[in-house]
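Shown here: the complex without one of its protein chains, the others still in place.
Letters A and B name the chains as they come in the text, with residue numbers starting at 1 for each one.
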Amino acid sequence: MHVLLEPGFFSNAPVRTALLLGAVVAAVSAVVGVITVVRSQSFAGHALTDVATAGGSGAYYLGVGALWGFLGGSLAGAGAMELIGVQRVRRRDLATGIVLGAATGISALFLYLDTTVKATTGATQQILFGSIFSVSNSTVPYVAAFSGLVIMLMTIMRRPLLLTSLSSEIASSQGVRVRLVGVLFMLCLAVSVGLSSIAIGSILSTALLIGPAATALRVARSIAAATLLAIGLGIISAWIGILLAYDSFYWDPSSQGLPVSFFIVAICFVFYLFSSLVLARRRSHTTRRPVVTDFAFSAEGH
Amino acid sequence: MFTGFMVNAWQAGTIVAVVAGVVGFFVVLRGSAFPAHAIPNGAFAGAAGANLIGLNPLLGLGVFSALAALAIGRLGKRGRPDVATALALVLMLALGAAFLSQSTQYEPEIYSLLFGEILGVSSAQILPTLFLGLASVLAIAVLYRRLLLTSLLPDVAASKGVDPFRVDVMFLLVVALATTMTVPVVGALLIFSLMIGPPAAARTLTSRPGTALWLSVLFSLLTIWISIAASYQSNWPVGFYVGTISAVWYLSARTYVRAKLFLVLQRRII
Partner (left out) sequence: MSIGARETPPVLEVDGVSVSFGPRNILNNVSFEVRAGEFTGLIGSNGVGKTTLLRVILGLQSISSGSVRVLGAPLSRRSRALGYVPQKVLLDPDVPMRARDLVALGLDAHKFGFSRRSASERERVEEMLVAVDAESFADSRIGSLSGGEQQRVLIAHALVSNPKLLLLDEPLANLDPGSVQEVVALLHRVAKDHGVSILLSAHEMNALLPVMDRIVYVSNGQVASGTTDEVVRSDVLSKLYGHHVDVIQLHGRVFVVAEPGTSAEDVPEHPRYQVD
């Protein structure tokens, strides 16, 4: 027990903030992530993280809070993607890939300037891979507020969003405003990416977006159940990750401990692998055996 | 700008650009943008790991790239290709971060592996880079017809005895090979740009595959050359220029094609 729960875990203030932040971010990522996976827009989600990186590193350079940089970058990226046009699937990969490249280049520039001009250390590591233990308390209320808004918007939109994801033609014929719904969803995706960047770094936030969601979708029976399960898995991943990262400081006295984001990503991955196994077993149990007798009867008298 | 250590940068850059142009052409043709983004990330983890153990980073790059290529090739067949590759991609990055966190050079190492360090290329690296580059281009030349057929008409290819799945795996391995030699120069996050932007631009300007291939190499070369020169002058990182110039090619090509179409229609109406 001592190995798992190192001394001072719960009394440590940054840890408590991290736990709260991690839970909130995991929840909103899960809600948005379920729909992202259903709509097969994982790559778009990933592309936004790279634009968020540019925003975050730029904000660092300008001395503005990283959260605003991440959010701003992410939203700008979403806007650019909508403008470039994301109609045909192949085009979508190309277009988002190009945005990605330019954004990554800009990130490279800002991070370079961060280290040389501002002479700060650790910018690259913090922006890209997160620093959940050093998030200031003043940021947390904003994160919570934005998360709440996104979750509320997603709940309001859930029906048009679902039908559009299945078939935009049918949705159109039912009077759904397909374009509006698409844009609003991108907005939610962008904000969610921005928020999770604060917790586990911009480049790794995809794991929290897609991992628990994809895992839940494989196992659950309905979209609603999948969403709840994804939220649960996300929060568990975040909390165990924080715990292990805290503990890792004590495992090897000479090392600096392993990053939180690494643990969270690894746990998300493990959950996904586990669900694959469950699915494989479920499929093998329900194969129907051919009923030969029916054919015998029908061939004879009729 | 053309003497001393810069010679290495020009040489390495040129080789990398040619390989990126050739391999990238097929990446765009096959819509393999996402796997092409994921394999360099595996390379990142490999280099970081090799760094930690004290091995030659090229070894780590090569092994992990190849493993990533094979994994993606297999995962892509069953289940959801996009979710599986996304998770694997991120895990590789996280792994690399974990490895690097144990080294004393955490910060600069991350930067150079992700964004490249072309101006720091030593003359000892040129020969291996050239060798791997030639191997990549040769592999593409050998696979050329099969790649074209399986990219455009996979079912027809299968009926002729060419297994699209195997060709896909082989292609991904070539991408892994190309990645191994390009990551030290351009960085894991930016090799993708160089591989996608110029070929995508070339494709919009011509519909003939041969021409598009040459154009893609040309644009790629121009991108690297301009980036190196600009980086030398401004001291800003090469990666910044590579990323932005690649995007500029693509957007310009598309705008040019749209403008041409517009003018043609105008003339028709008049």
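The definition used in the following text is that contacts are C-beta pairs under 8 Å (C-beta built on N, C-alpha and C of every residue); 3 or more make two chains touch, one makes a residue touch a chain.
The structure displayed is predicted, hence computed values, not measured ones.
Participant: Report, in label order, the displayed chains that the undisplayed chain touches.
Facilitator: A
Participant: For the chain left off this view, which of A:12, A:115, A:139 or A:172 is in contact with it?
Facilitator: Residue touching the chain left out of view: A:172.
Participant: Determine which one of A:62, A:117 or A:156 touches the chain that has been left out.
Facilitator: A:156
Participant: Using the definition of touch stated at the top, determine which of A:54, A:226, A:243 or A:268 touches the missing chain.
Facilitator: A:226
Participant: Contact with the hidden chain only, please: which chain A residues?
Facilitator: Residues in contact with the chain left out: 38, 155-157, 159-160, 162-163, 166-167, 169-177, 217-218, 220-223, 225-226.
Definition applied: only the chains that are shown with their structure count from here on.
Participant: Please compute the C-alpha centroid of chain A, do the same for chain B, then give the distance between them in whole Å.
Facilitator: 25
Participant: Given the complex with chain A, which residues does chain B contribute to the contact?
Facilitator: 28, 31, 33-34, 37, 79-80, 82-83, 86-91, 93-95, 97-98, 101-102, 106-107, 110-111, 114-115, 187, 189-190, 192-193, 196-197, 200, 236-237, 239-244, 246-247, 250-251
Participant: Give the list of chain A residues in touch with chain B in this complex.
Facilitator: Answer in residue numbers: 37, 40, 42-43, 45-46, 50, 89-90, 93-94, 97-106, 108-109, 111-112, 115, 121-125, 128-129, 203-204, 206-207, 210-211, 214, 255-259, 261-262, 265-266, 268-269, 272, 276.
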